[in-house]
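I'd like to ask you about the structure that follows.
Some chains omitted; the rest stay in position.
Going in written order, the chains are labelled A and B, and every chain counts its residues from 1.
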Amino acid sequence: MRISFLNPFKRYSQKVGLPPGTLVYVGEERTEPVRITVTAYDETHLHEEEVQTVEACLPFKDTATVTWIHIEGVHDTQIIEEIGAHFGINSLVLEDLMSPTQLSKIEIYEDYVFIIFKHLDSDTTSLNISREQIGLIIRENFVMSLQENPGSLFTPIHDRLKNVNSRVRKMRSDYLVYALIDVIVDNYFIVLEQLSDQIESVEEEAITNPTSEVLARINELRRECLLLRRPILPLRDVLNDVLEDEIPLFTQETSLYFRDVYDHLIQVIHTLETLRSAASDLFDTYTSAVSHRMNEVIKVLTIVATFFIPLTFIAGIYGMNFKSMPELEAEWGYPIVLLVMGGIGIAMFLYFRFRKWL
Amino acid sequence: MRISFLNPFKRYSQKVGLPPGTLVYVGEERTEPVRITVTAYDETHLHEEEVQTVEACLPFKDTATVTWIHIEGVHDTQIIEEIGAHFGINSLVLEDLMSPTQLSKIEIYEDYVFIIFKHLDSDTTSLNISREQIGLIIRENFVMSLQENPGSLFTPIHDRLKNVNSRVRKMRSDYLVYALIDVIVDNYFIVLEQLSDQIESVEEEAITNPTSEVLARINELRRECLLLRRPILPLRDVLNDVLEDEIPLFTQETSLYFRDVYDHLIQVIHTLETLRSAASDLFDTYTSAVSHRMNEVIKVLTIVATFFIPLTFIAGIYGMNFKSMPELEAEWGYPIVLLVMGGIGIAMFLYFRFRKWL
């Protein structure tokens, strides 16, 4: 997992030397068929349909209703090429759609806007945070969204569309774009929440049990916090462009909503920076805990050695075999030596107490 | 407590997938009733009243006097909805009011200005610094303030209002806004004062008694200093906007006062950065103290072992049972060996002195 983050270009090298706009899918290998869903709606009507080919979408291309074409899977070169041909999309855009290592960005073409951003998902049982690239192609009354993996990510939007009173039904395609991005940013909150839970649990372990497994997890968390900036930060510039630039496809009416999701993103970024700093402090905590433990071990060694070494020396003295050692002959020699040893022992004990080692 | 800082979105996840503007309270759970106080004043009159419903405020909405509606509690969805309906407030603003994880911000609408900022409070007995979100809705001659918790935060303003000679009575609603923000920034000074007291007390303990409890407190202080930037820093941008932007609701007359509170905030931020740096140095101090202690322990071990190990060896020599060891037979053998041992001991002692270990 971690490897793929540091090295997201493993599969990229296939493409080196090819001319630009060559369509080669450079994500993980996939074989499942691509799923295409067409939704056409306005305030009064809603039509939702799963189609098999790109051609089947064409009747919805230039209608007065808002058309949302959602495509799950970008690994089928033929489908991407057909999209390019039928909807007049530049080949560089198509290439970006098939390369899931893009940074979030917005590109404004004459008759459409192209946005790329990243969906983050973490399964609750493991550390893994997965990234998924979402591409949006936006035209007048028309939104096409392309997602790497099949999944229920945008189901809440579909549900809202079914409600005739929901705001999304009353508004134009730019509001749909907002709603899609809003879902993504909401998911960022959830991912950061799980990350902060992990940081806290690892912190506790770092203090109570600083093993090398904990160090490995700390390293992973540090790297995760670092690498999460990559999918999250550039989205800020995208939203900035939507808010500031004079893109005709985005109306004044929805700018309020984009400002709201922008504010949420800023909160996400603040929190991410806090988590980075906390993950970085984890290492200090771990190091301190390790050095605290070593300290304890050395203290035990010192106490035992300091206590017994002088006593052993005294025993050694009276273990010498000199002919004339008057103490050895003395009747009270042995008990007196034992008493002296006991006295030294007590003195040592008091000294250790005084040093606060015991 | 600390958990909630790193992870302020714990309760946020309830809202994921809901359409924007959905009113759900995402702070700590509360049940107490919401308290609404209406104050209407001008240079000559002052009317202060506690009302039960939002409707009861309506007569004060468009009067020539300045109207200040103060609401303690933002957890009652119905009341917030009524405010939206009666005062024409955007649903995104209402949503922000009920989400106490907002960053400080200012939003300028056609006929009102919306400001959010954070009140900080620390009880003197514990470390805990609590955050509370304050929302302001400002219209011509009209200020509505919304506060999460009941409390006496703005009592000094009420007191000043009762004084017919006070400046606040002579000026318009923008001066009231200034006065409210000034109270908040003054409280920042108090919180930082307590924080700096704690840093100093922990620093002393880190030097004299570097236990792992001290390390935990240092970590807490470091994090506190880091997390305090979040509520404080964005307020600077809010005040900047008030000072720079051409918001008609803020008159030239009060800009002097806003500049004053801005200067205070800059002092707060400077101090916070200093405290962060001091809290960060605490860790170095702790580490040095721990390593100093380990050094002392190892020195004791070394002195004792170095002193007795050679002497014990000599005793071991003369404890051997060889048949022919002439020294053992010699009359002065024992005393001479004792003298030699004493001499070695003195030499050791002088060496330790020379190394400055004793």
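As a convention for this text, a residue touches a chain if its C-beta (ideal position, glycine included) is under 8 Å from a C-beta of that chain, and two chains touch if they have at least 3 such contacts.
Because the structure is a prediction, the values reported are computed rather than measured.
S.K.: For validation: placed chains = 2, all identical. Expected total copies in the complex?
M.R.: 5
Following the convention adopted for this analysis, only the chains that are shown with their structure count from here on.
S.K.: For the sequence-identical pair subunit A and subunit B, determine the rotation angle of the Cα superposition and round it to the nearest 5 degrees.
M.R.: In short, 70 degrees.
S.K.: Considering only the defined contacts, which subunit B positions touch subunit A in the complex?
M.R.: Against subunit A, the touching part of subunit B is residues 3, 5-10, 12-13, 15-17, 19-21, 90, 92, 101-103, 105, 107, 212, 215-216, 219, 222-223, 226-227, 230, 283, 286-287, 290-291, 293-294, 296-298, 300-301, 304-305, 308-309, 311-312, 315-316, 318-321, 325, 327-331, 333-334, 337.
S.K.: Across the complex, what residues on subunit A touch subunit B?
M.R.: Checking each residue of subunit A against subunit B gives 156, 160, 166-168, 179, 182-183, 186-187, 189-190, 192-193, 196-197, 199-200, 207, 256-257, 259-260, 263, 266-267, 270-271, 274-275, 277-278, 281, 284-285, 288-289, 291-292, 294-295, 298-299, 301-302, 305-306, 309-310, 312-313, 316-317, 319-325, 355, 357.
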